[in-house]
Structures are given as structure tokens and as C-alpha cells.
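Okay, handing you the structure first.
Note that one protein chain of the assembly has been removed; the remaining protein chains are unaltered in position.
Moving on, here comes subunit A:
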Amino acid sequence: MHKDDQALIFEISKPGRIGYSLPEMDVPEIDINELIPAGYLREEAPELPEVSELDIMRHYTALSNRNHGVDSGFYPLGSCTMKYNPKINENVARFPGFAHLHPLQDESSVQGALELMYDLQEHLIEITGMDQVTLQPAAGAHGEWTALMMVRAFHEANGDYNRTKVLIPDSAHGTNPASATVAGFETITVKSGENGLVDLDDLRRVVGEDTAALMLTNPNTLGLFEEDILEMAEIVHAAGGKLYYDGANLNAVMSKARPGDMGFDLVHLNLHKTFTGPHGGGGPGSGPVGVKADLIPFLPKPVLVKQGDQYELDYDRPQSIGRVKPYYGNFGINVRAYTYIRTMGPDGLKAVTEYAVLNANYMMRRLQESYDLPFDRHCKHEFVLSGKRQKKLGVRTLDIAKRLLDFGYHPPTIYFPLNVEECIMIEPTETESKETLDAFCDAMIQIAKEAEENPEIVQEAPHNTVIGRLDETLAARKPVLRYQKQ
């Protein structure tokens, strides 16, 4: 073993050690063989670790030291909105009255929780400009699928079974086509024009009587606002389709333009992005869906309603698409998002978007000399650069990303969107200071210089991480997906 190797928890296990303190067994015990049928009592114990409490804390502290979060340093991962995760959110979500509620308790005993959910829905309705919101989807992709199931139910309720196609721009998030497929649709790609925006002629070409919906992110993944949004809405609506808003990039337009006013019929939000979820190392998220009035009957069950001063869960929804998740969504994440919204207020949310956009434009202008800027116009909350100039020098975008690790940064999103060569997608968010943005830009500029003068240092990066570039081919060819006792 190399000195830097981090042991697995299984490798520090020693028979006889324990890390728990279970409640007393204070009822008379009966021979377990009398309580469990023959053949169903486990014979071999699972090989879980045997470690002390200090072993556990040291192990996970060591692991955390090998991990980079927003609290560790700048994290400009495009389309992921890696903003600061407020600490008050964590405190509130841990209140016993929120954290230790059972979802199947009598409604009279959970009125506080239902009130919070209802008020969060009301806030999200105003923020999106929609008519109703469900908090049930567990994440963005889950929200996309939920919304598309509603689109399908809507068309089928009209006896319209031939709307089998969902239109998706080529710059869309990968989850869009996957969600459409899982909801039973065929997907059709709509091309972007030279200017990075949806090509209206191509949209007109593919739209038709078989169009169920168009899925759109606005601003799109290039960070550009789709200026022709009203024309697009008109084209899709005229053909009888629905317009779906992927809310991954909502941080760019809060208080500036609402999906509901742009002509969208459905929208999902990522509460772990715009509304400080947090990201949790890949989840849990929360992906509420907002809809216009004509889609309300199809919302997933149950729907939260207010009767006088009481909150109730309505299960009597004959046209509902059904349940999309047990219980009522990722409540704990919704509590955090609600706390955030109440911390910011209307002027705060407006400032969030303004600074998010200011920061992105500032960085774009500081970097436009050193890297190719494929779309030279104001961006919204994020922007894309192309590393094609560096590629000619033998330095790929992947190398640039790895070199950034040496400076203590999480790299931007790379090789996405797919329609920009050697793409580098940067989203600074509003919670970063000018000093941080400047230091990151300085590092990017230095790397561009290195690519010209000393490419090896970039190509061989990273140099000071706990581990070097890993062999991903080996991992896929000979998968080792679990520890097994030798």
C-alpha cells in the first residue's frame, strides 16, 4: 500500500469492536427460532465493519478532507448553480417538528408542516408565474418526467393519442431526452442556429400534429436568453403542443422574466440549485413542478389544499397521473428552500439574479482574450468558452480542468453543451466575491499562458491532489463495485 492510500472502513475493522449503543432489551426474550420460520433466520452475518466511534469519526473526517465542496472553495460548475448553502437552512431542517414527523400521522397533528408546504407552493407560484405547484418530485429529472406524464395525460384526456413526439433543442440537458423516453415519448432534436439560439425555421419544420411538447431551458445551457421565446410559444401552441420549462437555470431570471409570462405551460425547478438545497454530493434534491390551470387536474396525487384555516391532502383526483413518489416529496429539502426564500425576500431574490448575471458577464469579459468566446453578447448567469485555441497547442479542455485543481478550484462543467467544441461552461453564482472571481480568472489566464509556453504542466495536471488522473477504462472494463473480504 502507498503511504497516501486511504483505508476502506472494512480494512480497519477488528472483531470485537463496536460503535453503537442500542436501547435496552427490556422485554422478556423468546428463543428467536420460535419467532422466525425455519430457513429464514440469517445464518451468516453480513460483513459490516466492526469499529469504535472514534474510528468512525476519523475515517469520515479523512474522507471529507479528500472532498471539495462549496465551503472548501470556488465551484463554478456550469448549470449546477453551486452557490453558498446557508447554515440557517440546516438548523431549521433539523427542528424535531420537521425532521421527526411521520408522513402518515393524522393530518391534524402535522398542520405546521402542511402550512410550510402550502406557503412554499404559493411562493413558487408567484416566482414562476404558474397557477399551481406540486412539491412531490424528488429531483430535477423526476420533475421533468412528472411534467411529461402530465402532458401525456392532458393530450389523452382530449382523445389525442397521436401526440407521441417531444421536441428538444440540441443544447438541452441530457436528462430532457431521457425523461421524455421514460414517459413514453419519442424525441426529436431541434437545431440551434449560429447565434446559439433555437433555429425557428428548424422548429417550424419539426413541429406538427404529433408534437406533444417542446422542452426548453431559458436561458439555455450556453447562458443565452432565447429572445424569440414568444414566437416559439406561438409556433408550439398553434400546433397544439405544450411548452415545458426546464428550471435548472432559473437563477438567471428571477424577478426579470417568469416562465409563466414567457408562454410556458409547465415548469420544473431545482430547489437544490437556485434555492440552496444543498447539493449533498449528488442529492437529495427537490424538483417541484408548476403548471398552468388547464393542467391542474392531472397533477400527481395527493394535492395539498386549504379549507378555511386547515390544510388537507386531497386524494380524490380522478384525472391525476397518480403517485410519482411515496408521501409528499423531499420535505427536508423543501424546508431548506423555504427558509432561503424567506431569508431573501422579494428584493433579495431580485438582487440574487442581478449579481449572478453581473458576475458571469464580468468573468466572461476578463477571459475573452485568453480563450475563444463563441457567443459574444451579454450572457445570463453562465457563459461558455471554447478551448479550441488551446487544443491546437496540444492542451485539451480536460487538461485545463485538471490544471485548475492545482489552484484549489473545482473546474467548470466541460464538454457540455455538446454543440460547442472543447466547451468550458462557467457559472460563478451571486454569492462569490469579486476577489474570488478575479483570482479564478487570473488562474485561467495563467493556464492559457502555460498552454503556450509550457504545455506539459497543463497536460500532466493535476500535480498536488491526493491522487492523480484515474484509469477510467480499467474501472469500466473490469468493474470492482464493492469491497469483498479476502
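To be clear about the criterion, a contact is a pair of C-beta atoms (placed from the backbone, for glycine too) under 8 Å apart; a residue touches a chain by one contact, two chains touch by 3 or more; residues count from 1.
Methods note: contacts and distances are computed from a predicted model.
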Write down which listed name, "Cobalamin ABC transporter ATP-binding protein", "Ribulose bisphosphate carboxylase large chain", "Putative membrane protein" or "Probable glycine dehydrogenase (decarboxylating) subunit 1", is the UniProt protein name of the chain that is not shown. "Probable glycine dehydrogenase (decarboxylating) subunit 1"
Touch as defined at the start, partner being the missing chain; which of A:Phe225, A:Tyr245, A:Tyr371 or A:Phe440 qualifies? A:Phe225
Touch with the omitted chain, as defined above, among A:His155, A:His279 or A:Lys292: A:His279
